[in-house]
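What you see is the complex with one protein chain gone and the rest in place.
Showing chain A:
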Amino acid sequence: MAVAIKRLQVLKVRLTSHITFVLVTLTCAAAVLLCGFAWLAAIKVDDLYLRRQADFVRQGLEEQIAALPREQESVTKWDDAFLYAKQRNHEWLLDNVGRWTSQYFAHDRTYIFDDANRLMFAFRDGADAMPPRLDDDDGKEMTALAGEMRAALVERAAEPGAEPIGQLATVRTIMIGKRPAIASARPILPSSTRMQIEAGQEFIAISVKFIDGKTAESIAHHALLEGLHFASSKGEDERAQVPVSSHDGGTIGYFVWPPIRPGYMLLQQIAPAGLGCLALLITVVFWLGRGLHRTSLTLLDSQAQLTHHRNHLEEMVADRTVEIERQREELDRLLVHERQVNALQRQFVAMASHEFRTPLAIIDAAAQRLCRSTTNVSGDYVHEKAGVIRSAVVRMVDLMESILASGRLETGQITLKRSEGDLKALLVTCCDRQRHLSRSHVFHLDLQPIPDVLTFDRSAMEQVFTNLISNAVKYSPNAPDIHVRARADEKTVEIAISDSGIGMDAEDLPKLFQPYYRARSATGIAGTGIGLNVVKQVVELHGGTVEVSSELGKGTTFTILLPIAFLLSDQQVAA
């Protein structure tokens, strides 16, 4: 059921999309049906009309046939006619029978047979035929008719109680020669009872009326028809003819008339107008259908657009969802990063506090010692304590410088103050200072020649060397050997500082130069996590790079590579 409904809907949609075609087809079908009905109606009307015409013609013919004996009666029921016929008075018969029937009733022929059935009188075609004779064309039929009539009269007379014989008449339609005719036989009888006649002794009168133009005209007049005529053979239209039968059952001819078909004529008349209307209707339907089709196309298009838009909307929503998801992940990532930075900063603050407190503690402790020992204090003792205090102060200053530098670097405020100087000498100075601070370590210097005069930011570079050397000391508590190497080729100055200390895990190396980041192996060793960041930034500002290689438990090497071109650039410009 559902499938059927679905199919129906599909069909409907298809038909809707060919609406013009459907409408025109339906209109044509309706028009064809209408034409068919009109055609059928016309045929029916024509049929009815023709049948009625045929009925009229048939009635007319019957009327003609019935009229003949009636007319004949007026000349055969008459005492005088009986007497003069018995007397064989030719003149009287000619005047009162022949001319009368011919002129008043338009009978074509009149014959009178005597009691011995011999032709006594003949009036043919308006003229007396004297002596009377029967020609080849009417002889046989007339004689036979008269004999038959006489036999009937005798038979009737033999019947007891039979009605008067005066009423007897025999009417035939026959062919006389090749002409169809109505023939009526009647006995000539007295109209009064004064005279009697024996049965079989009657004189027989026969009137003949050819079925010719006059008869046809008379029938046509009766049937209100034009063009009615007698034809020996059938006409074209079966319905527009009436057969004329002979007494022996055969057909002697037909009354034929041109068939008038009012339905057909009406159709013919209205056909051009109808076709015009139909064409107009189809045009209008086509036009409307096109409009509807266009409208439906627009609707379908709109629907398609809506569907597309809906689908697109889904896509857009999906895209947007993906975008939002991506943004969320980005935010999460940023948040995690921010948290890490925050954690690093907190750690830095704690470490900074610790780092400041340590030299402060040294200074404070030394001062307390000096305060307590006021009684017997030697000059050496004071000197020693002052040295301790000074080195702690230096340490604090370095720390402060490092933090400040880091802050400046972070905000991008730092600019190099480059001046000419001896890089190698600076390195040696830094080593010496560190050597003085940490006597437990041994510094092995391997310094090959590098250009004596280079242009660099002295204080920044000093910080770089100090950081790296102090780191080497700090992270190798049990390995006293620190190697400092310097060498140069045409392009690069290379300074490497190695220790054999605690080293770092490979995983720590990529993050090592991030601000506040400290390798995990540095746990328990004081530090702020900003030194290496400062090193990296300063070296990069000098156009160089810092490389690190380290192995956990084996030691670490930091290598600074500085391009000579950069270190000489100002000189070259000056030169």
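A few remarks follow.
Going forward, a residue touches a chain if its C-beta (ideal position, glycine included) is under 8 Å from a C-beta of that chain, and two chains touch if they have at least 3 such contacts; residues count from 1.
FYI, contacts and distances are computed from a predicted model.
UniProt lists the omitted chain of the complex under the protein name "DNA-binding response OmpR family regulator" (options: "DNA-binding response OmpR family regulator", "Ger(X)C family spore germination protein", "Biotin-dependent carboxyltransferase family protein" or "ABC transporter permease").
Within the complete assembly, A:T358 is the residue of A:T143, A:T358 or A:Q514 that touches the hidden chain.
Screening A:G227, A:P477 or A:P510 for touch with the missing chain picks out A:P477. Residue A:R369 is the one among A:H18, A:H222, A:R369 or A:R435 that touches the chain missing from this view.
By the touch criterion stated above, the residues of chain A touching the omitted chain are 350, 353-355, 357-358, 360-366, 368-369, 372, 388, 391-392, 475, 477-478, 502, 523-526.
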